[in-house]
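Quick one: the structure is below, questions incoming.
One protein chain omitted, others in place.
Let's turn to chain A:
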Amino acid sequence: MASIQLGEGEKTFIIHGICKDDLRSDGRTCLSYRNFELECGVVSNTSGSARLKLSNTQVLVGVKAEMGPPNPLNPSRGGIEFFVDFSANASPKFAGRGGDELAAEISNMLGLVYKNKKMLDYKSLCVIAGQCVWTLYADIVVLECGGNLLDAIALAVKAALYNTRIPLVTVHKDMDGTEDIDVSSNPHDFVTLDTKNLPVLVTVTTVGSGHIVDATLEEEACSMACIVAAVNKEGAIDGMVKKGSGSLTIDSIYKMLTSAKQIGKDLNKSLDDFLSKKGSDMSSKGFLT
């Protein structure tokens, strides 16, 4: 991550607060999440988009649906691909190819979670089996990089996918048997994706002997290891990776996963509530109106 330098004293202060008093520098307890700001349908040229601001972290996700030949291994299944782009606005470190390594790490994590067939109805993304399927390109731009980037990105991706409208296409056979694809000219003919199974990522960071969720940059600097778990709305774990250069005991992994499960369920619930109200919004106007 775009790490910051902390003195030993500052680190000790943060660690003591978390281990002894269940209190963090911004007044939260170890397992409380910050409020975030979410907006759907912010970019008009995409099939679906979302912007999420979690304190100092800000990400923008645009989903574009495109048609193309399928992967020969799964001829009747569409797919989703993730591309993460670190804007140099977030930190001068990301200029040029600076953010590439971190970007690959994040898109791999999302890819690992979305590879599961249960996530999205990939079969419904098939137009003509073996010839033409929908591929969703989820492009993530990191505008500001505070702490807890992965969680923020996963939330925004889920929101953007909820917001996605795929144009309705019909396939009809010509006289000579060739299949023709017809895209509906009515902009109101579209299909939406079923996002009810999509998980959110919860990063549980170990600090000293305790663990916290939704870490700030300062807290991330005090930590050696964290667990990133994908949790769906029922609380099942859809994927898990340990990150960082520290090691953990199995007991602490269990405790961290249990916390992740609870937090993930709550997060999913509040996100779903929001999305069912405002998720299909397409008419974001910017500051001019």
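Quick note on the criterion: a contact is a pair of C-beta atoms (placed from the backbone, for glycine too) under 8 Å apart; a residue touches a chain by one contact, two chains touch by 3 or more; residues count from 1.
One rule holds for everything that comes next: contacts and distances are computed from a predicted model.
For the chain that is left out, the UniProt protein name among "Exoribonuclease phosphorolytic domain-containing protein", "Proteasome subunit alpha type-3", "Eukaryotic translation initiation factor 3 subunit F" or "NADPH:adrenodoxin oxidoreductase, mitochondrial" is "Exoribonuclease phosphorolytic domain-containing protein".
The hidden chain makes contact, of the residues A:T12, A:T29, A:N108 or A:S124, with A:N108. Interface residues of chain A with the unshown chain, by the touch rule above, are 72-73, 101, 104-105, 107-108, 112, 115-118, 227, 232, 235-250, 253-254, 257-258, 261.
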